[in-house]
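Every protein chain of the complex appears in place save one, which is left out.
Coming up: subunit A.
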Amino acid sequence: MSSTAKKKGFGATIWDYLTTVDHKKIAILYLLAGTLFFVIGGIEAMLIRIQLAKPDNDFVSAGLFNEIITMHGTTMIFLAAMPLLFAFMNAVVPLQIGARDVAFPFLNSLGFWLFFWGGIFLNLSWFLGGAPDAGWTSYASLSLASAGHGIDFYAVGLQIAGAGTLISGINFIVTIVNMRAPGMTFMRMPLMTWTTFIASALILFAFPPLTIGLFFLIFDRMFGSNFFDHTMGGNTIIWEHLFWIFGHPEVYILVLPAFGIYSEIIPVFARKRLFGYSSMVFATILIGFLGFMVWAHHMFTVGLGATANAIFAIATMAIAVPTGMKVFNWLCTMWGGSIKVTTPMLYALGFIPSFVAGGVTGVMQAAAPVDYQLHDSYFIVAHFHYVIVGGIVLALLAATHFYWPIMFNRMLNETLGKITFVFFFIGFHLTFFIQHFLGLMGMPRRVFTYLPNQGLDTFNLISTVGAFFMAIGVILLVINVIITSIKGQPCGRDPWGDGRTLEWAIPQPIPFYNFKQTPLVRGLDTFWIEKMEGNKEGMSYAEPISDIHMPNNSFIPFVMVIGLFVAGFGALYNQDADKPWSLVALIVGLAITLGAMIVRSLKDDLGYHIHKEDLLNDKGGNE
């Protein structure tokens, strides 16, 4: 990013990215990998919609359809939405709090490679005997009965990717607790940082239950245990509990950073400070807290009893309160502002009604008796796509346009961006709005086809047409990115003109050490304050120019993950009698990982210093 002065060779660039510990480069890696998986998940979505376009369709078989829906859900949640959010969190949060990097740059790299190879592992199942087919929730009663290795790929792949997520979550918490610049008190932190902080706390407490649940599944399928087998005393409901104790907070892990992105975009383009900042922070914390109290609303029909259902129903409805606070705060931020309708702002404007619609259907399902009717129908499919696409994907698209200048020192084309929005937004509502009615009319989710003349034909066709609109939108975005990469001009600092927070105050291209001098934060929206006071540099400084301590690049994270990747195959094929090499792979893989950990522990890694003289000549900025 910062190496505009000297072009590096292709091999050197690859090696640089394989070993980098710089949060800005890791952000780009997350963006690339997340986009790759987003496209894969999107193709799967298109296949689903093509299959359902007309009744009695035989475009894909029933078994393949199950694999496609499973991989679509799993890929989109774990391998697309989360990494893309991590991309923006990595790119922006350290800059927003005035830090030179995250607290553990090494772990940042490790987290990325774990996610990436976990995702690859999962997707290799397509070529190695079939993908998982028990739905993204992989309920044990289905997944234990699933033949082949699909479910094993699911369990091991998610285990590897999940470890990466947990590591990244811890890293962000420590970064935000410890690395804030002087003056950046908690109540001056931008909302993107706040939501990253709370989402990371949710990751910390939500991912261990998933880890354990996946281990139970791995043990049951590969190593002969009996957690979920009722004939041996096991209990299949345990999986459902563990999965949803993870799964529901996961929704908030995704949506809170999305809220953070909107809370950054709206004040910039309404040119007003965020309305009700403290209540925004409070609402974020409250949503995070309540997010752990509601998991059993996914299990209303399991038969936990009226009391349990009532408690979880009320807790679920309660979440609408802090979410409503947020919606009104966004509206009030815009009220009376001088609004500039740019592409990111368009997405933010489109988000509010879309997400509210998803929230309203959520409260409907929170009423347990109604849920008995709606459970496992297309109404549910419509609901969670409204929340996830209308909330998170719109945020990702908005952030792509909004933060592109920070990440690449280029502006995406605004006209093309607005056309993208129109296609995507219309396509999204066309696809999913009508699915509410399909659900109410009784179409169950996860069916691979339906009979003609039951009143489902037209609506399904409309839904499929909408999906193509969304696909066109995404293709337009890719074209936009390609055009910008080839033709784009450096856009310099604060290209939107109304940036309010520290990340916009840094000169472009951002030097790899971020801040030559640690900034002094003098209030909420610190860049705005400096601008209003006529400070051309955009920052006050907390220290004179002095040596900067930087971490060394490292190849060890990559090696550790490759070890786990190999061990994953060993564990997976361990149950096959005809593959005696599997045990060797398991042992060798774990040995590689442990060996890399030991090397990491024994070798002192003190980093290096950029000297004051080099900083003054700005040689540090362009290595």
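Observations on the model:
Throughout what follows, contacts are C-beta pairs under 8 Å (C-beta built on N, C-alpha and C of every residue); 3 or more make two chains touch, one makes a residue touch a chain; residues count from 1.
The working rule: contacts and distances are computed from a predicted model.
One chain of the complex is hidden; its UniProt record names it "Cytochrome B oxidoreductase", one of "Nitrogen fixation protein NifU", "Oligopeptide transport system permease protein OppC", "ABC transporter substrate-binding protein" or "Cytochrome B oxidoreductase". Among A:T19, A:N226, A:T449 or A:N574, only A:N226 touches the chain left out of the display. Interface note: of A:A91, A:L114, A:I170 or A:L397, the residue touching the hidden chain in the full complex is A:I170.
Contact with the omitted chain, checked across A:T13, A:S61, A:N178 or A:N552, is made by A:N178. Residues of subunit A in contact with the chain left out of this view: 103-104, 166, 170-171, 173-174, 177-179, 204-205, 207-209, 211-213, 215-216, 219-220, 223-227, 229, 231-235, 238, 242, 245, 598, 601-602, 604, 606.
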